[in-house]
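Every protein chain but one is kept in place in this view of the complex.
Chains: A, B and C, in written order; residue numbering restarts at 1 for each.
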Amino acid sequence: MKPALIVVDMIKDNVGMHLSRRASSEFVKIIPPLQSVLGECRRRKIPVVFANDSFLEGDLLFSGQMKPHAIRGTEGVEVIPELGPESSDTVLEKRRMSAFFKTDLDLTLRLWQIDTILVAGIATHGCVYLTAMDGFAHDFRVVILEDCCAAHRAEIHEAFLGMMRAHPLEPIVRVMKQEELFELADVPPRI
Amino acid sequence: MKPALIVVDMIKDNVGMHLSRRASSEFVKIIPPLQSVLGECRRRKIPVVFANDSFLEGDLLFSGQMKPHAIRGTEGVEVIPELGPESSDTVLEKRRMSAFFKTDLDLTLRLWQIDTILVAGIATHGCVYLTAMDGFAHDFRVVILEDCCAAHRAEIHEAFLGMMRAHPLEPIVRVMKQEELFELADVPPRI
Amino acid sequence: MKPALIVVDMIKDNVGMHLSRRASSEFVKIIPPLQSVLGECRRRKIPVVFANDSFLEGDLLFSGQMKPHAIRGTEGVEVIPELGPESSDTVLEKRRMSAFFKTDLDLTLRLWQIDTILVAGIATHGCVYLTAMDGFAHDFRVVILEDCCAAHRAEIHEAFLGMMRAHPLEPIVRVMKQEELFELADVPPRI
Partner (left out) sequence: MKPALIVVDMIKDNVGMHLSRRASSEFVKIIPPLQSVLGECRRRKIPVVFANDSFLEGDLLFSGQMKPHAIRGTEGVEVIPELGPESSDTVLEKRRMSAFFKTDLDLTLRLWQIDTILVAGIATHGCVYLTAMDGFAHDFRVVILEDCCAAHRAEIHEAFLGMMRAHPLEPIVRVMKQEELFELADVPPRI
């Protein structure tokens, strides 16, 4: 396995604890397991990509009930400092839910000879799922790290992962805890 | 509203009633409402697109538990005859779950000046959801026609639509019955 | 080298000798060398892809001086019978000049583990060049087969190839005669 870790939307405006002070408790809960998986990946030289919402004003996205947020060029699009980025990490700005949509992510992952993406972040049924499935569409194997992603309500997160575990694409797209992942025989070892 | 109807994966190999004789009863159930919405769209000159799985042998898709099916050039990729296609419909072959992935669908819809896609077919949480969200990513408004889509198990279909109804993108991406849709003031009238 | 041959736009409406009886003599001239390269590729199990214009009515393309032609569903989009297709060939319909634009060609070539595209057809400075450069953009090495492509005027063809020979991407993107290509040590042998 030649994996890369994609951390989706763990930015100040989306996690909500830094600027708006309206943190989602579900989102805050995954910070420690994310710190753990990030540390482990960095020690194993598994590339880390932070894929962050970075929207333009006036976007169709904001024509419904969703309020403008994560506007490109503002502090709100920064990764929360609890997680990074470190100098070896890659920061990718995305305009839509999938980290692959209109970005160079597939090109970069192929350059790095990645065959598997490890997907984490928020929200499980939104940007995490869409990034995971779009990664598969681009011919990458996918691991959704269940202890490292969250939805704003725990029951949605759970229901979604249950659905994924029964998915016909299993095990090309599969759900694992980080602990299980790092026990696999073919995951890169610590250096 | 300038809509187009996208019917996803209602092909012989996927519905399963024509070639394998292992029809999914959930999938068969939506044939009458799909016939109804297709008739209504054709009478209103709303373009109809059948977006059909059409895979190549050896695809990554078939390296897990999913058996080869819907192979390009075989009878299995044909729309079930209960639905079409009629001569005014468009048939689009797709290689991945989203009807927009590596296809000219967005180009076609913009040429036709479409602003809203009506998404129907199978499966609700798979190709229907991914086509819906990828349509939004391409700047189209989305209506998921709840009575015209299905998952292999009714509870997954229901759980998924419940999640969509609470989605922050609502009403840019929304869930409606066809009856509700055709009652909207701005839907094209019968001609 | 793991090559595939991409024959661009050698269709009835574009070559012009079958339907309109206004054949371009430059285009007709490359039919014999194309027959030769096609035969050689088929004997060596090098995949052959015909990438053909296939336009929709009303397209922006036709809002200038270019008259509607190569309309999807008409006889004009068929490969000229002098060249194929044979049953082992792949036919790809494209909406824009590059054979990669909004098509699944890159996905298919990667599935086949292709690393080099051989580009032939018409016109040298138009769809051939744009397909070649877009192929490079998708991380394929490129050989433009100079004796198998043409522009409507020989001097444009020549000027263009001269420019390509001095291109900074050389030899990732290079210009060769088919004879030179088949003399390379690493080209697949006849089977």
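Quick notes
Rule of thumb we're sticking to: a contact is a pair of C-beta atoms (placed from the backbone, for glycine too) under 8 Å apart; a residue touches a chain by one contact, two chains touch by 3 or more.
Computed from a prediction, not measured in an experiment: that's the story for all the values here.
Contact with the undisplayed chain is limited, among C:70, C:130, C:148 or C:175, to C:130. Within chain A, the residues in touch with the undisplayed chain are 56, 58-60, 95, 102-104, 106-108, 111. Looking at chain B, the residues touching the absent chain are 107, 110, 139. In the full complex, chain C touches the hidden chain at residues 60-61, 63-66, 96-98, 101, 125-126, 130, 133-134, 136-137, 139, 141, 156, 159-160, 163, 167-172.
In this section, only the chains that are shown with their structure count from here on.
One simple way to say how far apart two chains are is to compare their mean CA positions; for chain A and chain C this gives 40 Å.
Computed centre separation for the pair chain B/chain C is 34 angstrom, with centres defined by C-alpha atoms. Spacing of chain A relative to chain B, judged by their CA centroids, is 27 angstrom. In chain B, the residues that reach two or more other chains under the touch definition are 60, 96.
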